[in-house]
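Shown here: the complex without one of its protein chains, the others still in place.
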Amino acid sequence: MSRQSNRTTDSKKMNSELFTLTYGALVTQLCKDYENDEEVNKQLDKMGYNIGVRLIEDFLARSNIGRCQDFRETADVIAKNAFKTYLGVTPSVTNWSPAGDEFSLILENNPLVDFVELPDNHNTLVYSNLLCGVLRGALEMVQMAVDVKFVQDTLRGDNVTEIRMKFIKRIEENLPAGDE
Amino acid sequence: MADQCLFDFLHMEIVSHVYKEQQSNKEQVDSKDGALCISVLESLGFRVGQGLIERMTRDSPSFKDELDIMKFICKDFWTKVFRRQVDNLRTNHQGTYVLQDNKFSLLTPLSSGKQYLDQAPKYLAFSCGVVRGALCNLGLESVVTAEVSIMPSCKFQVVIQKLS
């Protein structure tokens, strides 16, 4: 094979495809196991949470970022560092609420949904719901309780993918982490 | 481009999820349920393997024979999926191949040594499926199993099913 020069980009891209295809296989398996989209969405969120609580350690170790001063800084770190490191995309941060406790991440391109076409019988499936769980789990480990949800999704015909994040409250350090 | 560790985390969570689902009905996962879990993981891998090989072989010339395909699996495919080449390939030239990977990438997150040896099969099922799926799409029906004696070194056994 005489494609030496493309080797590194190829292998990075292939890893991305491995991840995307594995995620797809997971979603379709969940659709088979559970009767309705709502249940699948919940499972994806739960699994994402479990990943998020571990991923944050990896992120903090890699990125050398200190404690964020406020929610705005958190938003920037999520978009410019976290998304960039793990998904290779940088969403834009917009639509701040007047109180500064809510914002949107706009993704032009969502690697989880490469090649995916949602069939008609899964109208309420939030395909990428794992991401919401990951963000929620990761932030909980740095003492922030947040609510995360998709408000626009290219899979459902929207132009962009929009994730809305809302700060709920600061978590006291000695409270046990929720969930399994 | 998704980072490799995202895949590692996702894979571990999938394994965990599949076993938890089985366990929710019983107190302990017995051997029959264990086999069911392995089978679910393997079939997830199978579908992924089919998709991956379709993309990977899109622009390559066609394969000469079975050995040519196995060499491709050991070099290009293994590198792209498991980040390195297979260290050793042995065959009896009658359809059985043993692929040895001394530092299998899906086992490296688990610590080396004997500690997690009995857990290893759970983390290999998906990969066996990926290999089987890839071979299936290239026209080779196979049975793929894996065994670990020393982490993270791993041996995959591929037995090509002859068409009767």
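All chains are identified by letter, namely A and B, in their written order; residue positions are counted from 1 within each chain.
Here is the rule we go by: contacts are C-beta pairs under 8 Å (C-beta built on N, C-alpha and C of every residue); 3 or more make two chains touch, one makes a residue touch a chain.
The rule we apply is simple: contacts and distances are computed from a predicted model.
Among the names given as "tRNA (carboxymethyluridine(34)-5-O)-methyltransferase", "glycogenin glucosyltransferase", "Trafficking protein particle complex subunit 2-like protein" or "Spindle assembly checkpoint component MAD1", UniProt records the absent chain under the name "Trafficking protein particle complex subunit 2-like protein".
The undisplayed chain touches these shown chains across the complete complex, A, B. Taking the complete complex into account, B:T57 is the one of B:Q22, B:T57 or B:S142 that touches the chain left out. The residue touching the chain not shown here, chosen from A:L60, A:V89 or A:L118, is A:L118. Those residues of chain B that touch the chain absent from the view are 47, 50-51, 53-55, 57-58, 60-64, 137-139. Contact residues of chain A toward the unshown chain are 17, 20-21, 23-25, 27-28, 114-119, 122.
Keep in mind that, in the parts below, only the chains that are shown with their structure count from here on.
The distance from the centre of chain A to the centre of chain B, with each centre set as the mean of the Cα atoms, comes to 27 Å. On the chain A side of its complex with chain B, the touching residues are 1, 10-26, 28-29, 33, 43, 47, 50-51, 54-55, 58, 85-88, 111, 130, 180.
Note for the complex: chain B touches chain A at residues 1-7, 9-11, 13-14, 16-17, 20-21, 40, 44-45, 47-48, 51-52, 55-56, 60, 76, 79-81, 83, 126.
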